Every structure is written in structure tokens, then in C-alpha cells.
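Below, a portion of the complex is reproduced, with chain positions unchanged.
Per-chain numbering from 1; labels A, B and C assigned in written order.
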Amino acid sequence: MVMDEGPLEGSVTKRFLYVNRRAPYGTIYALESLEVVLIGAAFEQEVTLAFLDDGVFQLTKGQDTGAIGVKNFSPAYRALGDYDVTNFYVEAESLGERGLTLDDLQQITYEDEDDDWKEKPSIRVVSRRELAAIMAEQDVILSF
Amino acid sequence: MPTLHMVNKSPFEDNALQSCLGHVLKGDAVLLIEDGVYGALAGSAVAGMLGQQNGAVSLYALGPDLAARGLSEKPLLGGVDVIDYGGFVDLVTTLDRSQSWL
Amino acid sequence: MSAVKLGVVITGGPYTRQASDTAYQFVKAALEKGHEIFRVFFYNDGVNVGTRLTVPPQDDRNIQKNWSELAERHKLDLVVCVAAAQRRGILDKDEAGRQGKDGDNIAPGFRISGLGQMIEAGIVADRLVIFGD
């Protein structure tokens, strides 16, 4: 590995949005987007994840990839709280169109250091209109 | 002379399933694999597409792909048979030709 | 059911698309059922399965190795399309020499040949199945 992954000295803080619109496993984009989030977390920027369209399928619970012979990376989403990645916005309309509800998704939580380390949910379901407003507040939008 | 139609794309993102269903003939089989298995979900916005096939074609979804995507416990459309890779091989070898809707 | 002669075409890139994984599971299941795999032909980005230079993460599958080992075990004919391979930088020693390139990267068990090998598979095999992007 190349050892240049650390944060920049004295850098500005920007708002980074990762837009996830693709389903896992059929293509590599969900996994390679997650890998960017994990590395990016070291840079101490404001990080937000958006899941819309087929991207909501990335978060389904009970993924079992044994029979297709592909690595199951869904547990890694639950580890993101430890990297201070705690803002998961899931689009309500995208869930509904796919016949899904919040109950079909993994529980992803983080411990809130500003609130006595209480465990809180990372996932918030928002409307399409709300998500559009969140997108418009970003400095950098990464989508793969 | 039935055909096995294979669809590997999500019907929410791509028109492959819709185009496939516009070209199936009575007696054909449609097999959903990879991201195509999302088309087998009951209660979705695209469920009507497959639902209206009405028994004229046989519908299959690949179980390993459903499991990978966390859909093993989700209700599927009526009439969809879940098969494994062995069942996939049986469909290819017993039907007259296979057509991949990529 | 009697044994059927199958041709398999893979057009999706490894890791990037699930196509080469699905084809691998399909071929294994077909062999277990006693069918014959006449040939596996790699076209479009599928040719990238045939480089020996990949280093996938240690906790993930190694698609090239899986195919090389399956080919060794079952004497499979794994053919990489020469035209698609040239475009994508997959070369064997002969091709590298002809093209004046200073290295090759073809993996064990794969051979590079022409598109005619795919047409031949269509003619000779009882069924041709395409796994793609």
C-alpha cells in the first residue's frame, strides 16, 4: 500500500456527499464507493451518504453472498459510525417504489459523543424533495 | 421451440426486462439473475410488468442472487420459481435456445 | 437427461460486473451434472479475466485463479478474443513480441485466439449462453 492516506495539514473543511444509486454485487460500484468513504473518513471533512434509486438495496439486512462466491461487504456499513460517518440519508420514494420499508434495512447506529455516548440511528429516511435540498448544500459530490 | 430469456439488470434502472417481456412468446421462460432478481419482488412499482404475464411464460429467479441481496425472506411475485445454479443449467439444456437481454 | 455440449461467452469485466462470477458457478454446476463445456470464450471486458497481474483483496475471491484452476481440473478451453484483448492490454508472449511490447500478462490456462472461436462455439455447441454486462 502507498502510505499517503493521512489528512492534509491545515486544510479547509468541505462538505462531501457520496451519492449511492446502484445495487450491490451486480456491479462493483457500491463496494468501490464504500471503499472511498472509508479512506475519506480520515480526512476529517463533513461526510454525508445518500442512498436513492437502487442504492437503497445496498443497505438491506440479511445479505448472504455465500452461494454467489462474492465477498459480502454489507457489515462494513455498520462500522462507519466508528469513523464518524453517521449521516445516512435514505430516500423514502426509492424505498417505496421497491416495496421496501425501513424494517428491510440493516440497523446502523453510532455513539453520539455530544450526548453522553448514547447510541443513535445513522439512517434517516427523507423525502425526494428533502434529499434534493441536501444535495444542493454540498461542496463535493462523489458518485460512482 | 421455447426460448430461455435471461435478464441480469434491475428493472428499476434499466429497460432490459421491459424489452424482454415485449418479445417473449407463449411457452417461453424468463430467468432473473444478478441485479435482475429485483424484478421478482412483490409490491414494487414494476411488479405489474411481470405480473401481467399471466402464466403465458414461466418465471424463474436465481436463489443465490436473491440471498446475496438480502431478499430470501421477502415476498416474491406469484408464479416465480426460485432455482439454484443446477436449475439454471437445466433450463439452458432443456429449452431450445437462450437469449441474454444485456 | 443426456449430456449437452455447452458454449459459454463472458462479456462482463471481472469484479466490475458479476458476469464472470455467475458464469463460473454456472459452469461448475453444468460439469457436476455431467454436461460438456465445449469452450469458454472471453469477449468485450470479459478478456480482463485473463490477466495474471490482478491482486484482489485477500478476503475476496480471485476470479482469474478460480478459472485457471477449474480449467486445469476439467481441461476447459478458455479462449480470450485477440481483438478485444489488444484493445484492453491483455497479451501473451507471442502477441507481445509481434506488437513490440515489453511484457505480457496472460494467465495460466487461457489462450488468445480469434473471434472465429466464438462463432465455432455457436456452431458446434448444442447451446450457447452469454454472461454479460
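Methods note: contacts are C-beta pairs under 8 Å (C-beta built on N, C-alpha and C of every residue); 3 or more make two chains touch, one makes a residue touch a chain.
Bear in mind that the values here come from a model prediction, so they are computed numbers and not experimental data.
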Displayed chains are single representatives; whole-complex counts: A x2, B x2, C x2
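We adopt the following convention: only the chains that are shown with their structure count from here on.
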Mean-CA-position distance for subunit B and subunit A (Å): 29
Interchain centroid distance [CA atoms averaged], subunit A/subunit C, Å: 34
Between subunit B and subunit C, centroid-to-centroid distance (C-alpha), Å: 25
Touching two or more other chains - residues of subunit C: 18, 22, 25
Contacts with 2+ other chains: residues of subunit B: 8, 34-35, 64-65, 84-85
Residues of subunit C that touch subunit A when the two form their complex: 15-18, 21-22, 24-25, 57, 59-61, 66
Partner subunit A, residues of subunit B touching it in the complex: 8-10, 12-13, 34-35, 38, 41-45, 47, 63-65, 67-74, 84-85
Touching residues on subunit A, where the partner in the complex is subunit C: 25-28, 67-71
